[in-house]
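A single protein chain has been omitted; all remaining protein chains appear in their positions.
So that you can tell them apart, the chains are marked A and B in the order they are listed, and the count of residues begins at 1 in each.
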Amino acid sequence: MFRVASDTLNSRVPAGPLEQKWDKHRFNLKLVNPANKRKYSVIVVGTGLAGGSAAASLGELGYSVKAFCFQDSPRRAHSIAAQGGINAAKNYPNDGDSIWRLFYDTIKGGDYRAREANVYRLAQVANNIIDQCVAQGVPFAREYGGTLANRSFGGAQLSRTFYCRGQTGQQLLLGAYQALMRQVSTGRVKMYGRREMLELIVSNGAARGIVVRNLENGKLEVHTADAVVLCTGGYGNVYYLSTNAKGCNVTAAWRCHRRGAFFANPCYTQIHPTCIPVSGDYQSKLTLMSESLRNDGRVWVPKNKADQRPPGQIPDDERDYYLERRYPSFGNLAPRDISSRAAKERTDAGFGVGESGLAVFLDFRDAIARDGEDVVRKKYGNLFHMYEKITAENPYKVPMRIYPAVHYTMGGLWVDYNLMSNLPGLYVLGEANFSDHGANRLGASALMQGLSDGYFVIPYTIGDYLAGSKHSKLAEDAPECRAALQDAENRITKLLSVNGRRSVDSFHRELGLLMWDYCGMARTKAGLEATVPRIRALREEFWNNVRVPGEGSTLNQSLEKAGRVADFMEFAELLAVDALHRNESCGGHFREEYQTEDGEAARDDENYSYVAAWEFQGAGNEPVLHREPLVFENVKPSTRSYK
Amino acid sequence: MSALLRILGLPALFLSKVPGLGSVIRALSTSVGQKLLMATSGLSLVDFLIVHLGGNLQLYAGEEVFNAYAAKLHSLGPLLAIAEIGLFSMFALHIGLAVSTAAMNSTARASSYAMKQTKQGLFVLPSGGASNWMMVTGLLIFVFLVSHILDMKLKKGFGVSYPPAAADAGDATNAFQNVKAVLQHPPHAILYFVCLIALGIHLSHGIRSALQTFGLNHKNWNFILRWTGFLLAWAIAGGFISVVAWALAVKN
Partner (left out) sequence: MSSDTLNLTLRVWRQAGPDKPGGFCDYQLEGVSTHMSFLEMLDVLNEKLIAAGDEPVAFDHDCREGICGMCSLMINGQAHGPDRGTTTCQLHMRRFASGETITIEPWRASPFPVVRDLVVNRSAFDRIIQSGGFVSVNTGNAPDGNCIPVPGHRQEIAMDAAACIGCGACVAACKNASAMLFVSAKVSQLSILPQGQPERAGRVLNMVAQMDKEGFGSCTNTSECEAACPAEISVSHIARLNREYMKALIFADR
């Protein structure tokens, strides 16, 4: 199913002690003279936390930036939906936190499948992120005395999470958005909304531009620059149902992959334990209930499978608080992958609750009895309100029903320490890259990574590339631009001309179900082997039987979806192949064949302690595997235990 | 409409050229600036109404007291004229701004909804949906104003038979009888009654709205502010209506 390349990828991690790598590296990076910066142009695709902060920061430095997003405004990127918070090792609560501990927790949380140097840098700059956001006017929660408040979050035993009620992502994104708008007003950043990236333009081996479709009028546009920064988020929507926004897609990343960028660890997908369960086949997306709820909510199922009593009437000794039972020291705060699998284990064994049996209880009875309803409302009011709106049940009275759902993808385009992909000039930031979370991401770390990449990494590393690049301006009608434009146009024509009988959504739904069943929370060799040909068959049917109504020259949402689903169809196969090739369980990737006696993930450090970076060889052709060995000089990979 | 707006804007355009005033005038010409002027003129008109009502209520004290009050007012001479000019310019400003904001608002919603419902409760007490009736009630008040000036000041009330003026004492001595003559004329009584109801509605939103425009909104005070605005509005309107009712009641 794949071929293995004999080379090893060079991550360009600088030598020296871990704590000094980033400092020394910054010293070694070439600088661009302030007066020269405006002569360099940078394209930023995506305006979430990573893209928004990158575009704003690059604009502030003086580069000529063009920023693109498919939404009508950069303020709507899906970073906005992050609820819980953002980590930093400020140690404000005086509970023993340190940069080293944040680094260690993140490496361990990622099940020892992340690059030490990247994670350490992330932990280092996390504190600056908090400062930056406070200075922008982000209204972080405060103590009565006016200092910043912290709360605890899954996977950590101390309070290091900064938050803005249940809408931290929104506030951080608006902070970055406002910084971006400020640059737009100065003219240093030009903003292009409702544009979808359809092709990457590669010239002389370097990324030099993109082809976008103006979604309002269907016009294809070519934009060229000296470098391209991709901040286009994750691929969770390959499962159709996920907590991602409907528009989230893999297209930009996949188009780059098709042009030569390696795709790393696609099988590392995060299934979030606390989501509102599926209620019918019309369902279009799943809604996350913040992990912070597990600070006070207790997760349980009835001990007796046949228990049909309303949950409130089931006495304590007939409830199985399975997280507290299995992981006494972390209890309900066990990391996401562990909690999700534990929920799956219980429901698979027949203990699930609700109509479908695919749910467990998250109960606030004890917290309400202890702290009173008002305290609980103050902490989680908006989440409870949201739950009630969706389910028409009052969580103050009856326990919430929750179930795991696809939430985040740790895999992404491969990047080196500078966040540059193997294609020179193509940088990848935030969820779109693979870099910092290994095989599992801890809560409140995604916001940290997105902003770290955008505010504090790319501004330095891109200068090094630009200062060293010697290319001349690429004309928008250069042959490579025209060719990319033609490719994009051909694809649109092809999608519109199939004129089959099935809607785009029906294909997406089918693909999603296939992926959830065989590449979801638990995977097996047999299941994955059977899935690959089924994905191929579905892809073939798609290109023969999809119906995309309307024209290419207007706003056409079916066409937008069709392009994205077509790329998911190709990408899904790579995800399955990656899952199949990784004969171990780690973090979000759980292969049933590889588990310990008590059902925990069994890693194989001897054979799989590497990043799997895949090279595209044409749709349907065997991809080539490049490996980047993971070297642990500072922490010793051990069996991850939260007991 | 836009031609009218340009004419209304001329004084502002002229004033904005005055050194030192320019930026203030420009800031007062924005939608928020216009609202501030609207609120200022509105509240000064409310002040006038309170004073005017105070005068009117002296009708209850009998003919002599009321006529004496009227005489005193007239004796102010040039001061009265200045006050009247001030009053009329407030009216002009208030009406001019109403026309200008209405024009701005109708341009902002060039095509209207096929269906539109409020999301506020059915009876948003105390002011109810009064804010939706500001134009209509304002227009009625304008009609009233014209008629009132004709009736009371110029004594040209249509169809009203005024008592003959006492030759030696000037106009004012007859004020009491003049008021009665106007208010006892049924079409006038009806017109006054309807327009004063409109005044009550107009003020029940207007007073609170002006306070909001001046930034008076605080959760500790909103209850009091809202009810004060409402009660003051209807106290004023009610006071004037009581005069109409009184005039009809003492018909003999």
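Here is the rule we use: a contact is a pair of C-beta atoms (placed from the backbone, for glycine too) under 8 Å apart; a residue touches a chain by one contact, two chains touch by 3 or more.
These figures come from a predicted structure and were not determined experimentally.
A.B. asks: Just one of A:46, A:74, A:236 or A:443 touches the chain that is missing; which is it?
C.D. replies: A:74
A.B. asks: Considering the complete complex, identify which of A:312, A:549, A:599 or A:629 is in touch with the unshown chain.
C.D. replies: That would be A:549, which touches the missing chain.
A.B. asks: Considering the whole complex, not just the chains shown, which residues of chain B touch the missing one?
C.D. replies: Answer for chain B: residues 23-24, 27-28, 30-36, 101, 104-105, 107-120, 124, 131-132, 134, 205, 208-209, 212-219, 222 touch the chain left out.
A.B. asks: Going by the touch rule given at the top, which residues of chain A touch the chain that is not shown?
C.D. replies: The missing chain touches chain A at positions 53, 56-57, 60, 71-78, 80-81, 90, 92, 128, 130-148, 164-165, 167, 169-171, 174, 177-179, 181-182, 184-185, 191, 193, 216, 243, 245-247, 279-280, 282-285, 287-288, 385-386, 389-390, 392, 455-456, 459, 503, 505-506, 547, 549-550, 554-558.
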